[in-house]
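All protein chains of the complex are present and in place, except for one that has been dropped.
After this line comes chain A, so read on.
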């Protein structure tokens, strides 16, 4: 029982990172129907930003995380402006391939400029392990869970309660109609990218602190897993992405817990296939019929 509880905690902390990343995928897809494959690499940039500001400018953790969010938001907007905006009216596959290209550019650009070595992330917060009812939980795990939940709630509030959020939802439903009622399409899309990338930046700093190891290719696998999480939850749906992230995290942990570590990725993709066959729109996805 204790082991199960412990594994559940492990799954939750892993899942919250996937959830934070999945939010970025789902928001961008919801608005411009683009799977932004460079999203995982923005998370990597966030981790590296945290690494440099803590080491060079001696920022504390909160400041490092906020500045990483700001930096990643900026990077997200710049990428959108230069890579995706010129392709807004081209076929979706063109934008998709561009996204993969941007991902490669970021990964290999960072390896070229700062070498591909694994670095140890500065431990600005000392790990303290609490024992609660035979379970071990560290302050960093609590911090990750807490910040993830806080950021997701904040995101939900921004989308549901603010004017910009309303504009985002309007653009997601029908970009042309949204423009007709006076919504600036470019601003809204830039804002979405900024929001999603900020989440990725926060996830990057949290992961750096939790695992204490960052490298330029660290965004590849989590990026793909988060994409799977977004699809399972129903791509385009915000609560779906959060739920999908936790599902993937707990699933992966569970598979390893029963001793099938070699198949942990296989199981994740297997579940993806099953979900796509049974519920093609994902758990929270809406079934929309094409209007003629």
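The definition used in the following text is that a residue touches a chain if its C-beta (ideal position, glycine included) is under 8 Å from a C-beta of that chain, and two chains touch if they have at least 3 such contacts; residues count from 1.
Assume contacts and distances are computed from a predicted model.
Asker: Missing chain, UniProt name, options "Cell division topological specificity factor", "ABC transporter substrate-binding protein", "NADH-quinone oxidoreductase subunit F" or "Tryptophan synthase beta chain": which is it?
Answerer: Missing chain, per its UniProt entry: "ABC transporter substrate-binding protein".
Asker: Of the residues listed, A:60, A:120 or A:184, which one is in contact with the missing chain?
Answerer: Candidates A:60, A:120 or A:184; residue touching the omitted chain: A:120.
Asker: For the chain that got dropped from the picture, name the residues of chain A it touches.
Answerer: Touching the missing chain: residues 3, 6-7, 10-11, 13-14, 108, 111-112, 115-120, 123, 127, 129, 136, 138, 207, 211-213, 215, 217-218, 220-221, 252-259, 261-262, 265.
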